[in-house]
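With one protein chain removed, the remaining protein chains of the complex are shown where they sit.
On to chain A.
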């Protein structure tokens, strides 16, 4: 849950990018890092292997600015997507305020999307959370692939009830990256406001 520091007059939110390996979670963060002015963001921390696969997490603090005297910040994290890194993936979810699920549009990654989404549900359950308690948005990434599956099909396997908003994206060129982040931020904000 959000951390409020009344002394420093700061409110912090934690947003986690989840999804199967190579779906583009880190690419999302890199685009945000590259596009917003450096006065509005901190350093990006990447714990990755030599071939740039995320090993533990990526981290990027984003300053929204001051609202009613409170400095508001979003801390963006990615998880390592590869199946065998579940122990560390679970740790990143601790205290999460909102989730972006980055799905891969490639036909041969359809099953990986479903598995990763199921894994998300299981990991949240270990913190005593259900999928309804955390704001979630979906992103169908890599829409530029020549054999990209229809968005409806990607959504069908992870979210057959169409409970979550789905955004189309090409993270490598920035398409849909900000839209996704804005959508999840709004959900997070509306949730704290109704709670108060």
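Just so it is clear, contacts are C-beta pairs under 8 Å (C-beta built on N, C-alpha and C of every residue); 3 or more make two chains touch, one makes a residue touch a chain; residues count from 1.
One rule holds in what follows: contacts and distances are computed from a predicted model.
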Inset, instruction - Identify the UniProt protein name of the omitted chain, choosing among "Roadblock/LC7 domain protein", "Electron transfer flavoprotein subunit alpha", "Cytochrome c" or "Thioredoxin reductase". - result: "Roadblock/LC7 domain protein"
Inset, instruction - Spell out, residue by residue, where the missing chain touches chain A. - result: 1-7, 11-12, 14, 36, 40, 42-43, 45, 47, 56-57, 59, 61-62, 64-65, 67-68, 70, 72, 75, 87-88, 90-92, 94-95, 127-129, 133, 178-179, 181-182, 185-186, 189-190, 192-193, 195-196
